[in-house]
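Note that one protein chain of the assembly has been removed; the remaining protein chains are unaltered in position.
Letters A and B mark the chains as written, and numbering starts fresh at 1 in each.
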Amino acid sequence: MNISNQEYGKLAKRHSHPSAMYKTIPLAFVIGGGICVLGEALLNMYQAFGLDPDESGMWTSMTLIFLSAMFTGLKLYDRIAQHAGAGTLVPITGFANSVVSPALDFKSEGYVLGLGAKMFVIAGPVIVYGISASIVYGVIYYITTLF
Amino acid sequence: MDMLMEYVWAFLIGGLLCAIGQVLIDLTKLTPARILTSYVVAGVVLGGLGWYQPIVDLAGGGATVPLTGFGHLLAKGVRKAVDMNGFIGIFMGGFTSAAVGISAAIFFGLVAALIFKSGSKINEA
Partner (left out) sequence: MAICEGKTFKFGNASISEWASVVGKVEGEGPHGDEFDEVLEDNKDNMDTWEQAEAQLQKKALQHAMDKAKLCPEKMDLIFAGDLLNQCTGSSYGLKEFYIPFLGVYGACSTFAECLLLSACMVNAGYVDNCSAVTSSHFSSAERQFRFPLNYGGVRTPTSQWTATAAGAAILNSALKPPYIRAGTVGKIQDMGITDLNNMGAAMAGAAYDTISRHFKHMGTHPESYDVIVTGDLGQVGSDMLYELFQRDGVSLKEHHQDCGLLIYDRERQDVHAGGSGCGCSASMMCAHFLDRVKSGELKRILYVATGALMSPTMVQQGGSIPGIAHAVEISYT
């Protein structure tokens, strides 16, 4: 080849058009914001039922996760996500989608080694690093409580 | 009016957190899984520093629904558990506070997988 990999890399970069950010970012904002407004409405609803704020938060998470699982099963979540981008990824519904979709998909490899084993193939790192970070924080916080 | 402002803030802050995620996707090579992970860890850090609670107070669902809110919840849980149980609380708090989210995702995931078949609407359209 009469071209170096560096030059070729530049060529590739020049021809690889970036995402249409004027479209992707507003869509992510609006759809993501919309999901959060739904969350806020649920929070208020559960509080109106007489639950305390913490409990309402839990009920809200559960409801959103339920809705996300249902939309994923109905094959609608990924369709919305094609337009929403990070708008459906960042909310808790995106976490649920990342758990439900491999479960659905790997069912064909069996209930134990497929569905069961592959369920956290995408969301696993979220839990690993989330919990680990919380433990690191816990250690620091514990030390501060000693003084 | 207060009620309306609550929703406006939820929309703005929630939308902003998602838009930041979109900027990361468009401009960096971060994969979706990495973004989810960074958001949760960022939530733990901000929650631990006490910087996230004011955002939650302002935006409600706009701050708790995005995954940074999940991280914030983990930090809050650990703090509470350490206050109540001392050292062992370090290992209790995270999962205790995340219990509903994780359990719901596992259970609804299982149920959905039992009911539905895989496939993409995009592929069929």
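The criterion applied here is as follows: a contact is a pair of C-beta atoms (placed from the backbone, for glycine too) under 8 Å apart; a residue touches a chain by one contact, two chains touch by 3 or more.
Only a predicted model underlies this, so the values are computations on that prediction, with no experimental measurement involved.
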Touching residue (missing chain; options B:P32, B:G61 or B:G77): B:P32
Touch with the omitted chain, as defined above, among A:I25, A:L43, A:I65 or A:A81: A:A81
Chain B residues touching the omitted chain (full complex): 25, 29, 31-32, 118-120, 122-125
Contacts of chain A with the absent chain, listed as residue ranges: 1-3, 5-6, 8-9, 11-12, 15-20, 72-73, 75, 77-78, 80-82, 84-86, 88-89, 94, 97-98, 100-102, 104-106, 108, 121-122
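Just so it is clear, only the chains that are shown with their structure count from here on.
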Between chain A and chain B, centroid-to-centroid distance (C-alpha), Å: 8
Touching residues on chain B, where the partner in the complex is chain A: 3, 6-7, 10-27, 32-37, 39-41, 43-45, 47-48, 59-62, 64-67, 69-71, 73-75, 77-79, 81-83, 86-87, 89-91, 93-95, 98, 100-102, 104-106, 108-122
In the complex with chain B, residue positions of chain A that touch it: 18-19, 21, 24-44, 57-58, 60-62, 64-66, 69-70, 72-76, 78-79, 82, 85-87, 89-96, 98-101, 103-105, 107-108, 115, 119, 122-123, 125-127, 129-131, 133-135, 137-142, 145
